[in-house]
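Removed: one protein chain of the complex. Kept in place: all other protein chains.
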Amino acid sequence: MFKKTIFMLISVLLVFILVGCNKNKKIQVTIGMWPEPYLTNDVEMFNEWKRLFETDNPRYEIIGQPYTYTVDTFFPMAQSGTQPTVFQTWFTEPQKLIKNGFVKDITENLKALNWYDKMDPTMREALTSNGKVYGVPRDGYGLGLAINLEVFEEVGLIDDWDGDGILDIVNQDGTPRYPTTFDELRETSEFITRTMKDYFDKDVAGLIILSSNNNGGWQFSNLAWNFGAKLQVKNDEGKWVANLNSPEAIEALEWVKLMKWECECLPASASLTYADWYNYLGTGRAAMSFAGSDAISMPITNFGMDKNKIAFVPMPKGPNGHQYSLFGGTPYMFSSRASDEQIEGALKFLEYMGRSPEISEISISSMRLGMRTADQKGMPILPSITPWINEDYLAQVDTMEGQFVNVNLRNFNDFYTTLNTIRKPEEPNYAQEMYEYLDSSIQQVLTNQNANPSALLTSNNNSFQTQYLNNLK
Amino acid sequence: MKQKMTSMIKKNLGGWLIMLPSIFLFLFFIWIPLFSNVSLSFYDTVGYTKETFVGLEKYEAVLTDPLFTKALLNTLLYTFWSVVIGFLVPIILAIILSEVVHLKGLFRTGIYFPNIVPGLATVIMWTFLMSPESGGVLNSLLSLFKIEPQRWLDSPTMVIPLIVITMTWKGFGATTLIYLATIQSIDSVYYEAARVEGASVWQRIRHVTIPNLSPLIRMLFILQIISVFQVFYEPLVMTSGGPNNASISLLQLVHRYVFRYGDASKAAALGVIVASMLFILTFVYLKLSKNADNT
Partner (left out) sequence: MKQLKTKSYGILIFSDYKKTSFKILYGVLIGILILTLLITIFPPLWLLLSSFKSASELYELPFSLFPKNLNLGKVKDVWSSLQFGNYYMNSIYVILGALVCSILFNGLLAYAVSVLKPKGYKLVYNMVLISLMIPAILNMGPLLNNIVNIGLSNSYLPLWLVYGANPFNFIMFKTFFDKLPSSLFDSAQIDGCNKIQLFYKIILPLSTPIIMVIGIFTINAAWSDFLLPFLVLNIDAKQTVMVKIYSLYSVMGTSMNFGPDKLLMVLALSVIPPVIFFLIFQKQITSSVATSGMKD
């Protein structure tokens, strides 16, 4: 009796497997940038893209597998072989992922599609190793200074001179009312924190300087550049040498220390991550923060800040007139385990998301859907930093943004007009690892009034050199 | 002779067959990974594939990493603070609890309560409570007593004791109940005798309670040291090792090597070092507990 049942079970199972095999011949493409289920607007949008794609390409099946890249989670996932066919990461990551064999060379596909030459060359460079390209850029960002206009108004720094109901961060003649040098930044921050304390009895940080999860080092490298530092240099023999402790970098760290202990205008916490800047800014507990231009909408979508109460301005100039905007971005990369057919499908799907250089009926309608969804969520529609440079694409993006723009661009223009001249890609080697060392220097300066920036940077410089840069072949 | 063999096989085969599945699980989940760590640690690796034999190079890389020294020192500090903060509390509470007659059930339940709060929830919750903001919970409570806001986990000197406090909060209930059970099993005849001799309360504790507890105290003391030596997810979640690596632990460093930088063999080398330290501690424990059993 028992044996019979088992036998029957097994045969039923076999039949299922065989039938299942015949039925499921579609090529599956898993999409890592698929939104989390609770982002209902976005899920709807992706489902629409999926529907259109699958109708036009019946061989394929699109599967959403939401994955947000973090340095701590990617390796375990890749190791378990379950990384999606295509996923998003940051421009600091490609070299590491390529070296470990987790991502696929797509040079031939790009050339066949004629996308190779349309790609922004700086971004392509970041995705290239040994002449092979491993990804497709989604968009770029530059670091700048995000400002909570309401706080600025409360302390009397700005007003709404044109009466359009939106506070103005620039004067009628276009001159800035925001800090443009590090000295001004310090004065403004101090003024805001003091005034808020003395007149309103509120704890408001003048400025947010991040210090944790490698975000501190990431932003600090921009500060150091503006003070005139170069963090990695090639020596005479052509070897990369860490240069975290140049006098300029030390000066930058001294400035951070000054902001904390003399100006007393930073938040109490010394372990701030990227989530914190928009938490502080969005809830009015900070006036300014360094941030990436691709994250301007964060305080709005997460903390219900009014999109007209935020401004985004260029990074301040350093004492010797250096001014850079750290330029990074988000690429799509492809699992090394994916088949050629899957890669083709994934690349094709990018067109249906409006993320390819192709200008077609479908890509135009996808871009439009993307902007409409963003607008519905109350996000500001701002000029994007485009990953493609072909004329028809750029023209299309221009028209679209003209149609959809929903904020007063005057509060953002200075950033976008200067970006192209001052943008500078991240340091070339082991950027995340370098950020971690810088993080700890910053944390030390923020927690210890007597910390010695020079000694800290020197010891971290040595560790970074011996632990990482010396490994470069 | 042959009969003897078959009877021996017959006698043992059943037992071995019963053990086999479980042994297989122990091998798969514990021993095989341990041995692959040992062998990985001598190679250069890409993912988990061995590339070239490098001898002790990885061990050298670990030992010269300033983070290793830092993590080792921190781990010792965790152990030290856990003894200072977490060791006496359960003993004292157990003695008090054994003496009290009112609301005994409530106290016992309440003291054990934190043990059932999931570890991840515990550490995130305490991170919130110890926010360095002036609006943070503990800082707000302090301000009631006109005490300045503290920096809590942001302070390099306070961070380890505070993480230890969180761990103690989570775990002290179970230890207290274990002590309590032993205290309650002490025959009241001993106390009676002490009372007759006119022993003070302190003397009764010192000469009756403590001696009866001491084998247990010794055992739990070493178990505690071994378990705190393995501190891992608390600093990972609460501070990710900061500020300035002031709270990074040895096992967290293993995790960082393997899952953040994907260096499986360096992680393996550090793993072997940590495991050796734990084996030594365990050996000491087993020796001591044997001695305790014999007395």
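Per-chain numbering from 1; labels A and B assigned in written order.
To be clear about the criterion, contacts are C-beta pairs under 8 Å (C-beta built on N, C-alpha and C of every residue); 3 or more make two chains touch, one makes a residue touch a chain.
Since this is a predicted model, take the numbers as computed values, not measurements.
Visitor: From the touch rule at the top of the page, work out which displayed chains the omitted chain touches.
Guide: It touches the following shown chains in the full complex: A, B.
Visitor: Which of B:Tyr43, B:Phe68, B:Trp81 or B:Trp126 touches the chain that is not shown?
Guide: Candidates B:Tyr43, B:Phe68, B:Trp81 or B:Trp126; residue touching the omitted chain: B:Trp126.
Visitor: List the subunit A residues touching the unshown chain?
Guide: 36-40, 65-70, 72-73, 76-77, 79-82, 203, 213, 215, 273-276, 279, 282-285, 298, 301-303
Visitor: Could I get the residues of subunit B that touch the absent chain, sorted low to high?
Guide: Looking at subunit B, the ones touching the missing chain are residues 8, 11-16, 18-19, 21-23, 25-26, 28-34, 36-37, 40, 47-48, 93, 95-103, 106-121, 124-126, 128-129, 133-137, 140-141, 143, 169, 171, 173-175, 177-178, 180-181, 188, 191, 195, 201, 204-205, 208-209, 223, 226-227, 230, 232-233, 237, 251, 254-255, 258-259, 264, 267-268, 271, 274-275, 278-279, 281-282, 286.
Quick note on the criterion: only the chains that are shown with their structure count from here on.
Visitor: Could you work out how far the Cα centre of subunit A sits from that of subunit B, in whole Å?
Guide: 39
Visitor: In their shared complex, at which residues does subunit A touch subunit B?
Guide: Contact set of subunit A toward subunit B: 71-73, 75-76, 79, 96, 100-101, 203, 211-213, 267-271, 433, 439-441, 443-444, 446-448, 459, 463, 466-467.
Visitor: Where on subunit B does subunit A make contact in their complex?
Guide: Subunit B residues touching subunit A: 46-48, 61, 64-67, 131-135, 149, 151, 153-156, 239-240, 242-245, 258-262.
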